[in-house]
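Note that one protein chain of the assembly has been removed; the remaining protein chains are unaltered in position.
For reference, chains read A, B and C in written order, and residue numbers begin at 1 within each chain.
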Amino acid sequence: MNEFIAPTVEYAELSPLLIVLGAAVVGVTLEAFLPRRGRHRIQVVFTLVALVAALLATGWVAAGLDEVEGASGRGLIAAEGAIAVDGPSVFMWGVLLVFSIISVMLFAERRIEGGVSAFAGQAAALPGTEAEREASRQGIEHTEVFPLVLFAIGGMLLFPASNDLLTMFIALEVLSLPLYLLCGLARRRRLISQEAAMKYFLLGAFSSAFFVYGIALVYGYAGSFTLADIHAAVDNNTGSTNLLLAGMGLIAVGLLFKVSAAPFHAWTPDVYQGAPTPVTGFMAACTKLAAFGALLRVFYVAFGGAQWDWRPMIWVVAALTMAIGAVVALTQSDIKRMLAYSSIAHAGFLLVGFAGAYGGDGITSLQSVLFYLAAYGFSTIGAFAVVMLVRDPGGEATHLSRWAGLGKTSPLVAGVFAFFMLAFAGIPLTSGFTSKWTVFSAAWAGGAWPLVLLAVGMSAVAAYFYVRVIVLMFFSDPVVDGPTVSVPSLFTSSALVVAVVATVVLGILPGPVLDLAQQAGAFVR
Amino acid sequence: MIVFWVLAPIMVVAALGMVMVRKAVHSALLLAVVMICLAVLYAVQNAPFLFAVQIIVYTGAILMLFLFVLMLVGVDSSDSLVETIKGQRLAASVVAVLFGVMIAIFVAQTSVGVIVGLQGANEQGNVTGIAYLLFGRYVFAFEVSAALLITAALGAMVLAHQERLTPRVSQRQLAEQRMRDYSDSGKHLGPLPTPGVYARHNAVDTPALLPDGTPSTLSLSRSLQARGNVRAARVGDVESTVEQMKGVDD
Amino acid sequence: MDATPFLTLSALLFTIGAVGVLVRRNAIVVFMCVELMLNATNLALVTFARVHGQLDGQVAAFFVMVVAAAEVVVGLAIIVSIFRARRSISVDDASLLKY
Partner (left out) sequence: MTEVLPADGVFGLSWLLVAVPAISAVVLLVGGRRTDRWGHLLGTAAPAFAFVLGVVLFVALLGRGEQERRVGQQLWTWFEVGGLRADFGLLLDPLSALFVLLITGVGSLIHVYSIGYMAHDARRRRFFGYLNLFIAAMLMLVLADNYLALFLGWEGVGLASYLLIGFWQHKNSAAVAAKKAFVVNRVGDMGMVLAIMLMFATFGSVTFEGVAAGIEDASGATQTALGLLLLLGACGKSAQVPLQSWLLDAMEGPTPVSALIHAATMVTAGVYLVVRSGFVYETTEVASTAVVLVGLVTLVVGAIIGCAKDDIKKVLAGSTMSQIGYMMLAAGLGPAGYAFAIFHLITHGFFKANLFLGAGSVMHSMHDDVDMRVYGGLSRLMPVTFVTFAMGYLAIIGFPGFAGFWSKDKVIEAAFADNIWIGIATILAAGVTAFYMTRLMLMTFLGDKRWKSDVHPHESPATMTIPLVVLAVASVLGGVLILGGWIGHFLEPSVGPEEHHDLPIPVLALTAIVTLTVAVGVFIAWRTYGTKEVPVTAPRGSVLTRAARADLYGDALNEAVLMRPGQWTTRWLVWFDNRGLDGGVNGLAALIGGTSGQVRRAQTGYVRSYALAMLGGALLVVVSLLAVTLA
């Protein structure tokens, strides 16, 4: 170690990541130099272009992945061991970028709020003051949300691809910090938006303290942060098992918090309700995906050898998560809150898949979870996009009673929403059915049949509250001076179209995407 | 090891104190104590670089930021220590004790094996060694942490910086405006009258008396008026004072 | 120098920090308690670095500090903006969202 050897960074393979993070930095610079007029338009176009470029780069990277000697996966370990560019990573990158593009289109929506975006015109101005009204009047808005969301996306791309715990921790923070900020930037109902930001922030910081303490303990056990080294240490059974178990547990706490699994779910309803709706959709789809990717990677790659130690824990958490999500959703009266609990329930179903078989002939839990995440993301972004559209003079009409009879006043929008509800409920010919199907069969094949029984029961319970919404929309009388459905701009409409089409296609012809998930193969160490 | 046994009790006491004291500022200062002791423990454990960073970054910058914000929100703000959420404190202590005991016994007390020591790793100097790792093995994480710092700066700007939306009014414009008001509506040019400052009322809540003896509403702050905290200053007050003073003279 | 006392101290500080998060109402103090937890982590990292004879642990501690710095900025910005709107930094007062 006498001479410093310059590190090698595989720029080509890491290009999606570098494009997104680079674009974020450029976006910040644009913020400083562009005149206010037109800044919104330029930022939107720039962000979308960057994301599309990253998506293309991902496709190119995916095409060039090589088989790894003596392993079932394809890919390589890049950036001095910091990042694993393997099949699952690339698959998640692709899906994440697609979701991000849709979400950014929702971020860009300005028509439904009368020419301004869903974000606060001036976050520093006090709610209800002259300064705030002035900002609204002049059409001033925070275009900083676009660089912020790019940073978050960058963190999400890095999170499930990290090959060592330290990088993973940094990625976790890179994705979390912008989200904390974005949550507090709602234009309407600023107080609850700020409250959501604070709750998310305090609990997020609390959970990342657990996460990093777990990393410290695992480091103490294995003497390395690299997942492969930890795997080797687990296999050779060096060091004290207690350190490993406690470390593993605390790392799980941090990750389960992000996927909003019970009992670490408590932030989800509050934050989902308070955050601006485009951000909620973005979090529900993308954060969940990134966090599940990281969870799978850590537990399969690093702790795969100790799976009989952690599997029961996942069983308990999965059961608890499904039960709490599905049961508590029954009595919710706010549509965003109900969707939040539904997202908790879906996290439970995903954990059921996670409890399944990793290897073997059948569908592996990795593939099933990847597919589920892809399918769920489209429907959930779509559902939140619909929530954005149903408005009354006070902003979004999120109270369920306001949605009564929506099917009569706006059949199209209500129909689209009902379709997403059916997808969440897992009715065949929607992506929800196929994806539930794959995770449950993976779990069954892995011997987790009691969990599958519970999961099927809980999806029946869940179906009830999804149907309740449909009944409310179509079979009850419209409320007096009820909400109206705003006509969105091309951004939201195309995002909705993509979401609907994806939900249909993944239900009828899931083959290609399942193939992709399958070709993603295993993680590379 | 002596250093440890001296500092450890101080740190634990300071940490407990931080949780228990009522004033937030005291908490911050106690946290500073823990952090400085921690820095010393780093030094003891062959981590001179971290020692410096802990003092400069943590104690010097981060903690100062805390103090700064505390001042912003009111430095003497103190918590009531009465628990309002039912059962929270009991449950918190039970769970925390269990958690602490479990971590301490199962994790910290298990033997960690042979202690290698940092003599080998620090051969070229601690800072050089860290630099090799930081710019070699962990270079990507290092680069990505830039994103964190940019986000932080951007976030602080977004949440705290209020942009001026209307052009600033200059002194000259203000003066001109006053003159215009005077000519249009006869609004008084000069400053508002000050509140009554008399022998017995030198308070802002007492209106000034106009030459004709009537109180001037303009002389009182509007918020005081709104709250109803206005004391009466009657003409008689002044006269009786004058009378008293006369008596003294005689 | 044995490692066990250091680790025990670290566990203790971590737990005290966690308790602080649970019992304090002042958002800034709550956040300081989180910082205490991160500091406890750093102590563990530095100790383990000595146990394993590598500098990786120290590098990790350095990263934790960087992260903490960024987190503090964001967190305090959020807390200040809430304070300005509500004139209160009690975490219990921010409870409009529930059930």
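Keep in mind that, in the parts below, a contact is a pair of C-beta atoms (placed from the backbone, for glycine too) under 8 Å apart; a residue touches a chain by one contact, two chains touch by 3 or more.
As the structure is a prediction and not an experimental result, all values here were calculated from the model.
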item	value
Visible chains that the absent chain touches, using the contact criterion stated earlier	A, B, C
Chain B, residues in touch with the chain not shown (by the definition above)	85, 88, 91-92, 95-96, 98-99, 102-103, 106
Chain not shown, touching residues in chain A	198-199, 202-203, 206-207, 210, 241-242, 245-246, 248-250, 252-253, 256-257, 262-264, 266-267, 269-270, 308-310, 312-313, 316-317, 324, 327-332, 360-364, 367-368, 422, 427-429, 433-434, 438, 440-441, 444-445, 449, 452-453, 456-457, 460-461, 463-464, 467-468, 471, 474-477, 509-511, 514-515, 517-518
Where the unshown chain meets chain C, residue by residue	18, 21-23, 25, 30, 91-92, 94-99
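FYI, only the chains that are shown with their structure count from here on.
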item	value
Maximum inter-chain contact count - chain pair	B-C
Centre distance in Å when chain A and chain C are each reduced to the mean of their C-alpha atoms	25
Distance between the centres, which are taken as Cα means, of chain B and chain A, whole angstrom	35
Sites on chain B at which at least two other chains make contact	103, 107, 111-113, 129, 137-138, 141, 145, 148, 151-152, 155, 158-160
Sequence positions of chain A contacting 2 or more other chains	123-124, 166, 170, 173, 177, 180-181, 184, 217, 220
Footprint of chain A on chain B - complex, ascending	102-103, 106-107, 110-113, 124, 129, 132, 135-141, 144-145, 147-148, 150-152, 154-155, 157-163, 165-166
Chain B residues within the chain C interface of the complex	1, 4-5, 8, 11-12, 15-16, 18-19, 24, 27-28, 31, 34-35, 38, 41-42, 44-47, 49-50, 53-54, 57-58, 61-62, 65-66, 69-70, 72-73, 77, 79-80, 83-85, 88-89, 92-93, 96-97, 99-100, 103-104, 107-109, 111-113, 115-122, 126, 129-130, 133-134, 137-138, 141-142, 145, 148-149, 151-153, 155-156, 158-160
Residues of chain A touching chain B in the complex	1-2, 4-5, 7, 9, 21, 24-25, 28, 79-83, 122-125, 131, 134-135, 138, 140, 142, 144, 147-148, 151, 154-155, 158, 166-167, 170-171, 173-174, 177-178, 180-181, 184-185, 217, 220, 239-240, 242-243, 245-246
